[in-house]
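What follows is a structure written as C-alpha cells; I'll ask about it next.
Heads up, one of the protein chains got dropped from this complex, but the rest are sitting where they should.
Let's look at subunit A:
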Amino acid sequence: MSHALQDQRPQASRSAAPTSLTRGGLPRWAPAGIAVLSIALGSGIGLAFGLQSEIQWGLIAALLFLAITYTASAVIENRRQAKDRIATSVVWVSFVLAVIPLLSLIWTTVSRGVEVLTGDFLTHSMNGVTSFDEGGGVYHALLGTIEQIALATLIAAPIGLLTAVYLVEYGKGSLAKAVTFFVDVMTGIPSIVAGLFILTTWNLMLGFGPSGFAGAMALSILMMPVVVRSTEEMLKLVPNELREAALALGVPKWRVILKVVLPTAIGGISTGLMLAVARIAGETAPIMLLVFGSQLINGNPFEGAQSSLPLYIWEQYKVGSDASYDRAWAAALVLIAFVMILNLVARGIARWKAPKTGR
C-alpha cells in the first residue's frame, strides 16, 4: 500500500495532465494586465464622452478593473476564486485611492514649498517685512512651535504616563472606570474648546496676557488623553510573567514598574508620545486664541505674544499675495518636515530601546 503511494506521487508531479486537483486558472500577470486594460478603457471612455476631470477617468477605470476581474475569474476559474480575486482587487483599489491624495499632498507641498525655503527663510522673522513683500522668514514661528510643544509635552507627558501606570498597575473599581471614561471624553474635546477653557480661566479669570505658555496648556489638554491611551495599551502588552518574576525576587511593586515594566514598554511609549506631539504640532485654533500671533521673534514663552507654524501658514494665506502664498507653502513644508523628523527620532528610540532578541 505505502509502496504504491510512493510510486504514484512523483508520476503525478511529472505529468502535466490535469488531475482531480487541477483547475483552470488565470495567468499570473492577469491582475496587472487587467489593470492596464481598465486604465486604457477608462481614459478612452473619458475622452470619448468629453469628461473634463481625470478623477472621473480614474474612478471609471477602478470600477472597470473590479468588474473585469470578477467576470474573467468567474468565467475562466470558478465562483470561489472570483470572490477571492474581487476581495483582493477591492483592497488594492482602496489602497491606491488612499495613497493618491497623500502623494499628491506631499508633492504639492514639496514642489511649491522649496521655492522660498532657504537658509534665510529658516533664520529670519517677518520683522519689517510687509505682507506683500518677498523675503521674510519663519524663524519666529518655528521657535514658537518648538517652545510651545516642548512645554505642552513637559506638562502632558508625566501626567499622561502616570495616569496610564495607575490605570494598568493599580486602578480597579469605580475610580479607574471613571478615569477611563473621562480620558475617552477628553479625546473628543475640540481644540477650540480646550483653547476657550484656558482663555476663560488663565487669561480672563486670572488676568494673564497672551503667551506661548497659555497655548501650551491648551495643547497639553489635547495631548494628555492620547498619551494615556497609547501608554495604557503599551503597558498592557507587557507580559504578566515579567511582573510576577520581579515580584517573586522580592522587589517592591513601584520598583517593578520603574525598572521592569516601563523599560520593557519604553519603545512603544515613546512612539505614542511622538504621535501625540505630532497631533498637537498642527493645532491652530488654541494658538490663535491664546498665543495671539506675532511677526517678531519672542524667545520667552511665558510673556508676550508668540507665533507658531500653523498660525503663520494661516496668516500668510489670509494676506493673499504671491509672496505670502509662497511663504505659506514653505512654512507648511517646514511643519511637515518637523513632524516627520520627530517621528523618525521616535522610531529610532523605539528600535534602540526595544527588547533584544539576538543571540
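Rule of thumb we're sticking to: a contact is a pair of C-beta atoms (placed from the backbone, for glycine too) under 8 Å apart; a residue touches a chain by one contact, two chains touch by 3 or more; residues count from 1.
Methods note: contacts and distances are computed from a predicted model.
Participant: Just go with whichever of "Aspartyl/glutamyl-tRNA(Asn/Gln) amidotransferase subunit B", "Fe-S cluster assembly protein SufD", "Phosphate ABC transporter ATP-binding protein PstB" or "Simple sugar transport system permease protein" UniProt uses as the name of the absent chain.
Facilitator: "Phosphate ABC transporter ATP-binding protein PstB"
Participant: Using the touch definition up top, pick the residue from A:Gly25, A:Pro239 or A:Gly320 that touches the left-out chain.
Facilitator: A:Pro239
Participant: Among A:Pro252, A:Gly299 or A:Gly348, which residue is in contact with the omitted chain in the full complex?
Facilitator: Only one listed residue reaches the unshown chain, and that is A:Pro252.
Participant: From the list A:Ser38, A:Thr145, A:Thr264 or A:Asn298, pick the residue that touches the absent chain.
Facilitator: Considering all chains, including the one not shown, the answer is A:Thr264.
Participant: Counting contacts across the full complex, list the positions on subunit A that touch the omitted chain.
Facilitator: These residues of subunit A touch the chain that is not shown: 172, 239, 241-252, 255-256, 259-260, 263-264, 353, 355-359.
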